[in-house]
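Worksheet: the structure to be examined is printed underneath.
Missing here: one protein chain of the complex. Every other protein chain is in place.
So, chain A:
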Amino acid sequence: MKSRSSAWRPPAGRRTRPSPFWSVTPAFPEAGSTWVRWGRTMEEEPFKASSDHRNLGQASGHDGLPDGGIQATLSQPGLSTQLSEVRGSSDQNHGTGHETRGDSQQGLLEDGDKSISQRDKDSSKPEDLDQHTLLDLEPPRSSTQGIWLAELDSESGNEHFSESLSSTLEQAGFRLYLAEQQKKLPLPLRELMETEALEILTKALKSYRSKIGENHFLTQELQRSVEELQRRKRLLWKSQ
């Protein structure tokens, strides 16, 4: 074994070469950015969540799951769009709701920008705003909210409003879950990796002990890592 303290000599006749690998490794993004797909089976069947979110996030232009921040701003227009859809086309099939939501989301972003700037200009006269523009805005916190809610009650009915509220809450919870999952690996995968790493490192520890002894600092470092992995495994078993 080659320890850090002793000089390692390359085999006879070996020359150093320029790195061939710099262009192969992808410049993968930081943690928390878009997850495309992973896994042998999951490449064929992407996350159901990601497919749902792809519809919502299409307007943002991201390939994978969009950031939570973008989702937060889209959620309110999504709610209002759902209501307008219900109002506008009551005989539409529920199954196509996703697609229409996705399409209208795209237009909404463009409208949203306009409506926000418009809102800034006409902040003193919210009543003059177009009904469609009102729906595009994030739910206003002042008097216009009452008007908005009143309109909803009168036209769409309480049922649709409560349904959309509950779906918004579910979406918000789900978004938080996804944002966390974006940063972490799935638990089964993590467990598999740690189990495998533990077995490999346990064998490596035996080699270290036999070659450089137990008191060497490299052996002790490896031993600490092995103990850490064993502790994590025990915790996982206990929690299950």
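Remarks
Rule of thumb we're sticking to: contacts are C-beta pairs under 8 Å (C-beta built on N, C-alpha and C of every residue); 3 or more make two chains touch, one makes a residue touch a chain; residues count from 1.
The rule is simple: contacts and distances are computed from a predicted model.
UniProt records the chain missing from this view under the protein name "EF-hand calcium binding domain 9", selected from "Tryptophan--tRNA ligase, cytoplasmic", "Tectonin beta-propeller repeat-containing protein 1", "EF-hand calcium binding domain 9" or "Pyruvate dehydrogenase phosphatase regulatory subunit". Seen from chain A, the chain kept out of the figure touches residues 1-2, 4, 8, 10-11, 13-26, 28-29, 31, 34-40, 42-43, 185, 189-190, 192-194, 196-197, 199-201, 203-204, 207-208, 211, 218, 221-222, 225, 229.
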